[in-house]
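Removed from the display is one protein chain of the complex; every other protein chain stays in position.
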Amino acid sequence: MDHLTNLDWTAVFLSLKVAGVATLINIVLGVSVGYALARWRFWGRDLLDTLLTLPMVMPPTVLGYYLLVLLGRRSWLGAWLHDHFGFSFIFTWQGAVVAASIVAFPLVFKPARAAFEAIDSQLEQAARVLGVSEFAIFFRVSLPLAWRGIMAGVLLGFARALGEFGATLMVAGSIPGQTQTLSIAIYEAVQAGNDEGANLLVLVTSLVCIIVLLSANRLAPGRVGHRSHEI
Amino acid sequence: MDHLTNLDWTAVFLSLKVAGVATLINIVLGVSVGYALARWRFWGRDLLDTLLTLPMVMPPTVLGYYLLVLLGRRSWLGAWLHDHFGFSFIFTWQGAVVAASIVAFPLVFKPARAAFEAIDSQLEQAARVLGVSEFAIFFRVSLPLAWRGIMAGVLLGFARALGEFGATLMVAGSIPGQTQTLSIAIYEAVQAGNDEGANLLVLVTSLVCIIVLLSANRLAPGRVGHRSHEI
Amino acid sequence: MRFHLNIQKTFRSREHTFSLDVRLDTDAQRIVILGESGAGKSLTLKAIAGLMRPDAGQILLGESVFYDQQQGIHLSPQQRRVAYLFQDYALFPHLNVRQNIAFGLVQGWRNPKPEFADPQVEYWLNVFQLRAVAQQLPHQLSGGQKQRTALARALIAQPTALLLDEPFAALDVHLRRVMRAELDQLQKELQVPMLLITHDPDDAAVFGEQVLHMKNGSLLPRS
Amino acid sequence: MRFHLNIQKTFRSREHTFSLDVRLDTDAQRIVILGESGAGKSLTLKAIAGLMRPDAGQILLGESVFYDQQQGIHLSPQQRRVAYLFQDYALFPHLNVRQNIAFGLVQGWRNPKPEFADPQVEYWLNVFQLRAVAQQLPHQLSGGQKQRTALARALIAQPTALLLDEPFAALDVHLRRVMRAELDQLQKELQVPMLLITHDPDDAAVFGEQVLHMKNGSLLPRS
Partner (left out) sequence: GEVTVSAAASLTNAFKDIAQIYQTHYPDAKVNLNFAASGALLQQIAKGAPVDVFASADQETMDAAEKQGLIVSAGRHDFAHNRLVLIVPTDSQFAFKQLQDLNQVAVKRIALGLPASVPVGRYAVQAMSAAKLWPALENKMISTQNVRQSLDYVARGEVDAGFVYASDATILRDKIKVAFEISLDSVIAYPIAPIKDSKHSEEAKRFIQFVSSAAGQAILVKYGFLKP
């Protein structure tokens, strides 16, 4: 029991670290890509959108296998990283971050795109006329107005990153204390017939997720200019 | 090869059926729940939202296990269904639908809620004053104005339902021609080291997904009242 | 028809408190409300339309009790069936001019088609000179076109009262005259009470059977 | 300062085609545009502000070339630095009155704080009688308060031209007078060209060094 309790905490922190970093990456990438898809009209835009959604349809294990092929030491990229920096994604928590980011990416960029498209573009025009740079308009007008939709995607992405285990297991392995995240630990406990352990871990994961999601809701910037339904 | 080609098509149709029905269910449930969470203020609203997101964080296999406990022959519900209708979710495509729906549900309701919350409520008020019932307002004002955000979630949910295999495999088994979906077939091919088979199946799944998502984009009702960025 | 209004409502924001306290009991059919910006004119109309629930008081129109705090009555906007012109129009952005105007004519869960044809709609499209832009969406309209669309949308159903918040503010002098005449005639036909908020003395001249001044949330006795 | 305008633009919607063809060459500093609803007044101002790109023509203001189709010049709105009042205000819904007014004063990627204090902001809050509602969000404002906020936001930076689309339409007679005086003074200080769209003859009287009439997309010679 003591042993289990100790194990839990490393796994909890590792999971938070992996899901947190993956979410940060996806906030940056997902919001940028969502914005680009919403604003720039180019040929094949919807096709690109669809291609970027494909990580969703692939069984995570398969995705993990492709990542292994891409990042492994035998690959061009993996070899280069290893030779120049002595670094490898395989069996490291950074590998888990890569897997979790890719799995959760569509969840972030797609709602972000929809939220940016729903903005009344006259407000961005008003900001332009006031002499504010496009860069600043993004942060001062577009982002706050798209906030709700973006947050919905980011929270989904965080939950998915926390729950992912198929691709993660493949790339990062399942080494307790190093790469064994909560969801991998759950999976392993189930496999080993340790049902109480698994239930406990599910409870812990759920609590972690509830706490993070609820605090994120609190963080949201003040209601964005909307009337309550009746005043 | 011939055998494989035959197998593909049953799996393709089965996958489409499962993901399609799951998506229909989620459109109804996810949009309703998203609307309810956006409009009704009640104690514990954000907590409920978070609880409904939890299927995301659980490894699908674990979710599948809980579903087995809930729907299996030994459960109250499973026994009742079996005794009165001779029907069981376990090892049937309907079971796969249940699994896929639950896994994809958060992806639909959360962006839907955000989209409903972003609507200018004055427009709903205008419809009220014009004597239109709340029911009709939902379909004639709220839904069209929230359309983009809802579609983003629905398409994500469809992709996820198509790609889901962990929970599906647990509930529905993997009976070729009956419950073996594309993603389960991919998983099995990968596990068996049949890489060409797996790659082919991945290609098929990706194509199916691309076709469905692209046609869904076309379906979207005309651009909802937004200026292009420059006129 | 007797029109009885007695409502109180307080808005508190961080630095500023605004108290609305409106009392009016009249048999006049045409009431014009003048008053400085921010006096509470729009809020008063909103309360009558059922879009703002007062903290206390009553609103009675003829036989109907729209609102009575003590009796716990607060009819929904749908039940009041008033014509209400929003000061900022509140046009449905996804519907064209024709559909916006026809919106209240159709019940059920589907919007009128973009080509929805109906004698009443045609009538108002002509009278308000909107025929040319009937197929355009709100964001493709000029300010005055939006205002006319919103007014037509409000007037088309048989309302129990006309509540118009600066109905001609965005129109040129000529159009104002045309529409004033049109509204004059409509009110006479329907014989329902009309409350009109305006800054234009000409409106007061035509419609001001009773002219009220509003200041700081209260109605001043007739000027 | 010479002001040269020669722009063409066609809008096609399903049933209706609208052609804008505006030609103007003037040294007047104060230009008032009158005209019926839907004549193309707002579109003309948008073209000058850089929010609508004409199909052909030139826009020159003093030494600056804002737009020249043949030379391929089309300055961004930021480069033109004009003060532009949107007919429907376009206030930022997530920022309070003070932040809206201060919006153009701060560069960088962060909005001014809700309590942002600055002599210029205080000046306009006072002059436009917005101090009491400075902390309120746009949806908590009356129509006239919105309009004044939008006007203050447009005027606060040192603009190269004033483009005002019905700036007083939502204001009562008294406030109109106050603000007209204020604008009059500002224009005299800045000495920049001013184009004002209005339906109010009093505006034309005060600001109409040159009064133009617009009809069907074109400017008619002075009345």
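Lettered A, B, C and D in written order, each chain numbered from 1.
Please note the rule applied: contacts are C-beta pairs under 8 Å (C-beta built on N, C-alpha and C of every residue); 3 or more make two chains touch, one makes a residue touch a chain.
Here the structure is a predicted model, which is why all the values come from computation and not from measurement.
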Option touching the unshown chain, where A:Ile150, A:Met170 or A:Ile186 are the choices: A:Met170
Residue of B:Met58, B:Leu169 or B:Ile186 touching the missing chain in the full complex: B:Leu169
Chain A residues that touch the omitted chain in the full complex: 61, 65, 68-69, 71-75, 78, 82, 88, 90-91, 169-170, 173-176, 178, 188, 190-193
Contact set of chain B toward the excluded chain (per top definition): 61, 65, 68-69, 72-74, 90-91, 169-170, 173-175, 187-188, 190-194
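The working rule: only the chains that are shown with their structure count from here on.
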Most remote chain, CA-based centroid, reference being chain C: A
Cα-centroid distance, chain A relative to chain B, in whole angstrom: 19
Length of the line joining the C-alpha centres of chain B and chain C, rounded to whole Å: 44
Distance from chain D to chain B - Cα centre to Cα centre, in angstrom: 49
Junction residues of chain C, two or more chains touched: 51, 88
Contacts with 2+ other chains: residues of chain A: 122, 125, 224, 226-227
Touching residues (chain side chain A, partner chain B) in the complex: 39, 46-47, 49-51, 53-54, 56-59, 61-62, 65, 106-107, 110-111, 113-115, 117-118, 120-122, 124-125, 148-149, 151-153, 155-156, 159-160, 162-163, 165-166, 183, 186-187, 190, 198, 202, 205-206, 209-210, 213-214, 217, 224, 226-229
For the chain D and chain C complex, residues of the former touching the latter: 11, 13-16, 34-39, 41-42, 87-88, 132-136, 140-146, 148, 165-166, 169-176, 199, 201
Complex contact set, residues of chain C against chain B: 49-51, 76-78, 80-82, 84, 86, 88, 90-94, 103-104, 107-111, 137-139, 153-154, 157
